[in-house]
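Dropping a structure here in structure tokens format, bear with me for questions.
Removed from the display is one protein chain of the complex; every other protein chain stays in position.
Our next item is chain A:
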Amino acid sequence: MRIFDPHIHMTSRTTDDYEAMYAAGVRAVVEPAFWLGQPRTSPASFYDYFDGLLGWEPFRAAQYGIAHHCTIALNPKEANDPRCTPVLDQLSRYLVKDGVVAVGEIGYDSMTPAEDRALAAQLQLAADHELPALVHTPHRDKLAGLRRTLDVVAESALDPQWVLLDHLNETTVKEAKDAGCWLGFSVYPDTKMDEVRMVALLQTYGPEKVLVNSAADWGRSDPLKTRKVAEAMLAAGFSEADVDQVLWQNPVTFYGLSGRLVLDPPGKETGATHEGNSIRRGGE
């Protein structure tokens, strides 16, 4: 079984996690830029973080046989801190980098005017750089947040087919799907989604354009949740092809919109390509 975790904060995880993820079938991850738990106080702090997402972390992942890409953005929470917002003016120099496969995480936290501005500006950056966007939906007042997000996406230059709406659940999935966006679900030990509810949603809505992630970070979370969802899908009667679509092909197709996804281990080019991206077929 080959697994692509399309949202995981590996900076906060250990090498034991990388080993366990590889053993579970994880061969590729995308790490979105986000809040570190401790608020940042200056733009320079973001630049060091972005450099790490493009430098040390993919190097670390490669040691464990896992391809690592990232998404770059000013996150919704820190978009509210005027000490941090100058980051927006420097994002372009990161968005040209080879390892960046989307703009993200952007979206809403508390739905403030500052968040409106940051979201609109960064959707425009995604369009300018021909990158898809990973959009976080808020934890509080979720359905209202989703609707406001969809309005801003509709007004933006970015096609909804280039938008992945993340942290969806039973209350938000239908409107997100009707809007034509990709559908992201984060599976957590005790918040967001769980494996059983995830399988039920897949039974209702099908595997098309659905991505499942662990969103594992510095809080209580489990980097093997992707594998656990795969097993729950098989136990519920989904085929191996369905599992592969949700846990490999859909993330490859979505992030592949960037034209920058490289899933071969360094030095082992296979020549296989998928929509301009070279693909390492995992699942040995």
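A few remarks follow.
Everything below uses one rule, namely that a residue touches a chain if its C-beta (ideal position, glycine included) is under 8 Å from a C-beta of that chain, and two chains touch if they have at least 3 such contacts; residues count from 1.
One rule holds in what follows: contacts and distances are computed from a predicted model.
Think of the chain that is not pictured: of "EboA domain-containing protein", "Quinohemoprotein amine dehydrogenase 40 kDa subunit", "Peroxidase-related enzyme" or "Lipoprotein-releasing system ATP-binding protein LolD", UniProt labels it "EboA domain-containing protein". Touching the missing chain, out of A:Asp98, A:Glu155 or A:Glu231, is residue A:Asp98.
In the complete complex, the residue from A:Gly55, A:Pro86 or A:Gly219 that touches the missing chain is A:Gly55. Listed by residue number, the positions of chain A touching the unshown chain are 51, 54-56, 59, 93, 96-99, 259-260, 262, 266, 269.
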